[in-house]
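The structure under discussion is supplied below as structure tokens; questions concerning it will follow.
Missing here is one protein chain; the remaining ones are kept as they sit in the complex.
Moving on to subunit A:
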Amino acid sequence: MRKSGGGRMWSLRFGRSIRGSPSGGASHWGGLSPGSRFTQAAAGGSDGRQEAAGDPRRRGRVYQNPTWQHVEQRPLPEKKVTVEVLDHLERLALVDFRNWEGVQRLEKAIQFADQLHAVNTEGVEPMDSVLEDRCLYLREDNITEGNCTEELLRNARETVEEYFIAPPGNIPLPKLEERDTFLQVSE
């Protein structure tokens, strides 16, 4: 059995018991560190370089209070999406909103994303991949696998000979008013 040896396990018994409040606050800190070198740290700067260089008075401390607050807690303008855009999205995505909650889910997602606009990104290049500074591997253009038609067709619901079968094509999804979608009601 592992870790059965001596020594004490870690527990959370400090000077004062901490009841697990899920969104716990700083009020519990009293008992943790009598000398509270933690309090001063809150005035810290924001430059990673400076701090990483190390200031002997400020070593090894964890902030007493949250260092930032959710933007969400401040009122943000509500985001409304027009029925035209919703209809367009249903056609593009080939999934439907199903109900009012579906639309609200989108509006909340946009509202959440709008926090990004607070960040100054002037002169910053977009990042596609963390491997952008490396050459991606390209193998030799040789056939390495194949002869698995049957295996691949086995997972399709409808096939004829060696073909996947689709219903009639080149017919666009019906217009909003002719489609079975919740958006008609909301219009």
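The rule we apply is simple: contacts are C-beta pairs under 8 Å (C-beta built on N, C-alpha and C of every residue); 3 or more make two chains touch, one makes a residue touch a chain; residues count from 1.
Simple rule for what comes next: contacts and distances are computed from a predicted model.
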Options "Exosome complex exonuclease RRP44 homolog A", "Translation initiation factor eIF2B subunit delta", "Coatomer subunit gamma" or "Glutamyl-tRNA(Gln) amidotransferase subunit A, mitochondrial": UniProt name of the undisplayed chain: "Glutamyl-tRNA(Gln) amidotransferase subunit A, mitochondrial"
Interface residues of subunit A (partner: the chain not displayed): 1-3, 7-12, 14, 17-26, 28-29, 32-33, 38, 41, 44-49, 51-54, 58-71, 81, 85, 88-90, 92-98, 101-102, 105-106, 108-110, 112-113, 115-119, 121, 124-131, 134, 136-139, 144, 148, 151-152, 154-158, 164, 166-169, 171-174
